[in-house]
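Omission of a single protein chain aside, the complex is shown with its protein chains in their original locations.
Let's look at chain A:
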Amino acid sequence: MKRYIAAGVIAALMAGVAPATAATQVDFWHAFTGRLGELLDEQVSKFNASQDEFVVVATNKGNYSETLNAGIAAFRAGEQPDILQVFEVGTATMMAAKGAIKPVYEVMAESGLPFDQSVYLAAVAGYYTTTEGQMLSLPYNSSTPVLYVNKDALKAAGLDPEMDLSTWEQVGTALDALKESGNKCPLTTAWQSWVHLENLSAYHNVPFASQENGFAGLDTELTFNGDVQVKHIETMGQWAKDGKFIYSGRRNEGGAPFRAGECALFTESSAGYAGVKKEATFDFAIRPLPYWSDVEGAPQNTIIGGASLWAMAGQTPEEYKGVAAFFNFLSSSDIQAKWHQDTGYLPITMAAYDATKASGFYDENPGTDISIIQMTGKAPTANSKGLRLGSFDQIRGVIDEELEGVWNGSKSAKDALDSAVSRGNELLRRFEQANK
């Protein structure tokens, strides 16, 4: 009798467990914490609730660099997740690792789910697409730099808060007035290399590197020491010397003083919107990134930052089905539209943009559509499609160092950029060697 009871208990347990094990687990490693982490978890639980075939388990693995590291270490140990969030700087590293990733277009084709690359914003998707037009990773959270303006500070300096700041020349006049009126921090920036060299180059349609900014091959060389870039950095250096541009650090350290009302102008990612909106107690506006009016063809379009989702190699077909289903879900327009509106990241599909427009969100939150207009206003050229450079995190480090030399007056703009180019090229050669 006891035996029958035991068997019955086991059967009952298995019956209870069965539905849970039937669902395929899809592991998703990401770099979001705080509010963004909550919003991401919300999306994941929505997906898990929408069907019972797959369960996505999202795990935070630290910041972008740490997440990429965790993914690489896990791959080497044969324990890689199904989906890895990788920042745009790591794109070339992932692309070069052919045996470590499974391209999105393959994952989607095998799943049999509808997948049309043309619904994604060209300017965003282009970053993650091969020169043959095949999408390698799914665009997820992309942003682009914009100019944040403290209107109260402009008013205090006797300027019209609605004044035109679309060119650097006009920004220069505003800075003069701000400085004159005793403003301690007329202009500051976040992510100096991304905003003032990478985006500057794309926006003025000049190359940042040869081989279509690295898209066309590993044998690329940096070229961001051209006239346009030198002129811009020289001007910024002069502003730094005059106390009109205040350097606040390599990442987004400038966000705190801007939100506190100490800085008047601030160049930062469109995804900084959520923070500014929440904390700023002054009247602020979002404006397009300024350009130099004497450069022919400017403004082109800006390029993105942020991250995309990669499917890792070596998983079961079942798991890839789950990855495809999740990617399909993330690309749906209502999910994307909500993400865009909540975070300030760009919508990744045209449908999500149209849905947001139709909902009247842009009218209620003026300036939130500037990022997307700035990116999609013109069809991307070879110079403005994006950047795909190996060891790019290190190259940015080199650029940061050299720019610091300009800001503290120990180097001329030309010397600093020349030196950054030659030091960066060394790193590119090493990357090429490692990925022969």
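Before moving on, here are some points about what is shown:
By our rule, contacts are C-beta pairs under 8 Å (C-beta built on N, C-alpha and C of every residue); 3 or more make two chains touch, one makes a residue touch a chain; residues count from 1.
Operating definition for what follows: contacts and distances are computed from a predicted model.
Per its UniProt record, the hidden chain corresponds to "sn-glycerol-3-phosphate transport system permease protein UgpA" from the list "PqqD family protein", "Succinate dehydrogenase/fumarate reductase iron-sulfur subunit", "Acetolactate synthase small subunit" or "sn-glycerol-3-phosphate transport system permease protein UgpA".
The residue touching the chain not shown here, chosen from A:Ala23, A:Val55 or A:Ala96, is A:Ala96. Screening A:Ala109, A:Ala216, A:Ala358 or A:Ala434 for touch with the missing chain picks out A:Ala434.
In the complete complex, the hidden chain is touched by one of A:Gln25, A:Asn69 or A:Thr167, namely A:Asn69. Seen from chain A, the chain kept out of the figure touches residues 65, 68-69, 72, 75-76, 93, 96-100, 185, 247-250, 253, 256-257, 260, 262, 391, 393-394, 397, 400-402, 404-405, 407-408, 410, 423, 426-427, 430, 433-436.
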